[in-house]
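For this view, one protein chain was removed and the others were kept in their places.
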Amino acid sequence: MSQYEVTFAGFGGQGVMVAGQLLSYTGIKQDKNVVWIPSYGPEMRGGTAYCTVVISDVRIGSPIISNPQGACVFNRPSFDKFSTKVKPGGLLLVNSSLIPATTDRTDITELLVPANAIAMEAGSVKAVNVVMLGAFVGATDVVDIKLVKAVLTEKLGHKKSMLDINLKVLDQSYKLAKQQLAQGQKV
Amino acid sequence: MAKILMKGNEAIAEAALRAGGNNYFCYPITPQSEVAEYLAKRMPEVGGVFLQAESEVAVGNMLFGAAASGKRVFTTSSSPGISLMQESISYIAGAQLPCVLLNIMRGGPGLGGILPAQSDYFQATKGGGHGDYRLLVLAPSTIQEAVDLTMLAFHLSDKYRNPVMLIGDGMIGQMMEPVEFPEKYVEDELPGKDDWALTGAKDREKRIVKSLFLDPLALEINNHELYKKYELMKQNEARYECYKISAKNKVLIVSYGTMARICQTVIDELESEGVSVGLFRPISLFPFPEKELRKEILKKNVGTVLTVEMSMGQMVEDVEKVAAGAKPVKFFGRTGGIVPSPDEVKENIKEMIRQDAAPAKRTRKGK
Partner (left out) sequence: MANQATTIFTRPESLNEVVTHYCPGCTHGIIHRLVAESLDELQLRDKTVGVAPVGCSVLIYNYFNCDFLEAPHGRAPALATGFKRLRPDMIVFTYQGDGDLASIGMGEIVHAANRGEKITVIFVNNAIYGMTGGQMAPTTLPGQITTTSPAGRDTASAGHPIRMSELLATLRTPSYIERVSVHSPQHIIQAKRAIKKAFTYQSQDRCFSLVEVVSTCPTNWGMSPTDSTKWLEDNLLAYYKLGLYSEPDDEEDS
């Protein structure tokens, strides 16, 4: 990999911006070049919020990414907006708890992650963003999952119960993504 | 120091503090309000002055008053707010006081929009306010560069006793990148401020900080003095960066800020398609790196010069002036808050090359 771009999209409160930032912090830990670009403006008020993260071994040029290699969509409007934008050969991670749909695309890998269900079962729906992040890292290995854990521990160390929940779901979804890929699943 | 991930607006705020910019006046405006929010927390920690004023008009004038004390002062705003400050900027330049201003540009004219733009180039580099004056204008293209240039801005402002303006489009304010702050801000020695700062007329003659010269001859002399400074800036402060400039370049792109980064991506992609394009990125917009750009434009292999901006075409006028008819200067831009994608810039370049290849359509000059 010389450069990977991924968009996290959902509605306000689902932690999509934070998911992107956690990935960015991890990228820095791995000595990569990183850019985190938020959607801002009218889009911040209702509708979809999204951010794109670029992780690269080389100097990053354009921070404007029209067609990312990966997209993690947390809700239906984001699915509609971004499922068509993923680059051919890329990855689409769908929060299947809230999105009862799949694409017709055969040129991308599409994984279904019941992110809300996993987060709630672990004890907090707030962890939904980390579920998606774990699945993304599981599917791509763009960064080292151990370093994601280290970042989470740094950021959430003061809230032990939340940290435990997040570490748990991170592991769970990381493995789930690997499993699905191994089975060549498009569920 | 380790690299930390920071939003542009916050990184600039922190950089200012570390350069001794401990006095800040502001008024909220999207997309740069995070600077004020960040400093509202940080300023009390460093014992500095943070004041949210009633308007940008007041902000500019508070800056004027504060700068007369000789301490480092700054403000940040976005396009419509910067327009409101033009009155005081003209006075500050006229009174020869240092201060730093940041414009995180959004689309205009008028209330315009809140998305990224580069349409305040004229305002920043050609005056903005009334009278014969110039600002020193710097344009970062990464968050690290925004940090470095913010710190440099305070130094240059003191060095020339002139306002320095940083301009960045909304992306520079909003995106996050890893940044590293120097452990300690080291700068070259500066002339003292003892001969002009207002400190009270104790054991010395009184001092007046003013821009009023009712005698036309005195005003003319004053303006000549200002222009001597601007000439010095031209000699010493022209900054730029070249990217993939080589003897194979057919096209030379001139672009700054975020737009220049997008052009880098375009250049990389075109390179893999066998098309050689180079980038000249002005970092100082005033002084504009004229000599250096002229040298690149005159290179034999360069057929066309393409200026790419997030505006209807402003910097392109300076590029045309530098090219002075030696090569055709063309322009591509999007405006209103639309950031051109690498794909559309690339298509534009390819089309341009196709047209240039058609002998009948060859032009000496034109956009």
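As written, the chains take the letters A and B, and residue 1 is the first residue of each chain.
Here is the rule we use: a contact is a pair of C-beta atoms (placed from the backbone, for glycine too) under 8 Å apart; a residue touches a chain by one contact, two chains touch by 3 or more.
Keep in mind it's a predicted model, so treat the numbers as computed, not measured.
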{"item": "Touched by the hidden chain, restricted to displayed chains", "value": "B"}
{"item": "Of B:Lys3, B:Lys71, B:Lys244 or B:Arg294, the residue in touch with the unshown chain", "value": "B:Lys71"}
{"item": "Listed residues B:Ala2, B:Val186 or B:Ala201, member touching the removed chain", "value": "B:Ala201"}
{"item": "Contact residue for the chain not shown (choose from B:Asn9, B:Thr30 or B:Ser88)", "value": "B:Ser88"}
{"item": "Missing-chain contacts mapped onto chain B", "value": "23, 25, 49, 51, 53-55, 57-69, 71, 73, 87-88, 91, 95, 198-203, 206-212"}
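To be clear about the criterion, only the chains that are shown with their structure count from here on.
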{"item": "Chain A and chain B: spacing of chain centres that average the CA atoms, whole Å", "value": "35"}
{"item": "Interface residues, chain A side, partner chain B - complex", "value": "21, 24-25, 28, 33-38, 40-42, 59-64, 66"}
{"item": "Footprint of chain A on chain B - complex, ascending", "value": "3-5, 30-31, 113-115, 170-171, 174-178, 258, 261-268, 337, 339-343"}
